[in-house]
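As structure tokens, the structure follows; a few thoughts come after it.
Excluded from the complex is one protein chain; the other protein chains are retained at their positions.
Let's look at chain A:
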Amino acid sequence: MERGETAVRAEIALRVNGEERRVVADTRTSLLDLLRERLGLTGSKKGCDHGQCGACTVLVDGRRVNACLALAVAHQGADVVTVEGLADGDEPHPLQRAFVENDAFQCGYCTPGQLCSAVGVLAEAARGWPSHVTADLAADGVELDEAEIRERMSGNICRCGAYPGIVAAIREAAGGGTAR
């Protein structure tokens, strides 16, 4: 865009945490900024805005995505789940409970991203998607042992160093380590 030009705006329709949302927004708006600044969903965090920390991780059509790297306008019609949408009404998601019980955070700023990422990990393992440390690439499911969890969660930085708690919480939520 050149100097003086007016921003291009577009109507963006999304399903966010089960609700239809329509916003007219600058087409340069990232999905993260749309959530935080336009929809008031500040649960998703901005740690770097460059896809380097994972604090902004949300689920888009069931897959984990760095919302800071996604242009909102490119996700018309998508189904977005943020940390605010993980609980089932008043009933916390098992991962939310496990994070509290295993003290899987300190400052909590990376936590929404860790949680959404972990939801993604459980689904990926259930589908049998291998990771860099998976020994048997042909197996039906992946056993989420500590090495698998660490590997798959390494896109989510925690400067407080709560990693041991994060791994313990995900193992617990994965049902003692397996998600088949």
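In the analysis below, a residue touches a chain if its C-beta (ideal position, glycine included) is under 8 Å from a C-beta of that chain, and two chains touch if they have at least 3 such contacts; residues count from 1.
Quick note on the criterion: contacts and distances are computed from a predicted model.
The subunit not displayed here is recorded in UniProt as "Xanthine dehydrogenase family protein molybdopterin-binding subunit", chosen from "Isoquinoline 1-oxidoreductase, alpha subunit", "Hydrogenase maturation factor", "Xanthine dehydrogenase family protein molybdopterin-binding subunit" or "Lactose ABC transporter permease". Of A:60, A:80, A:115 or A:142, it is A:115 that touches the chain left out of the display. Taking the complete complex into account, residues 1, 3-7, 26, 28-29, 33, 36-37, 40-50, 52-53, 55, 82-84, 86-87, 92, 96, 99-101, 103, 105-112, 115, 149-151, 153-167 of chain A touch the chain not shown.
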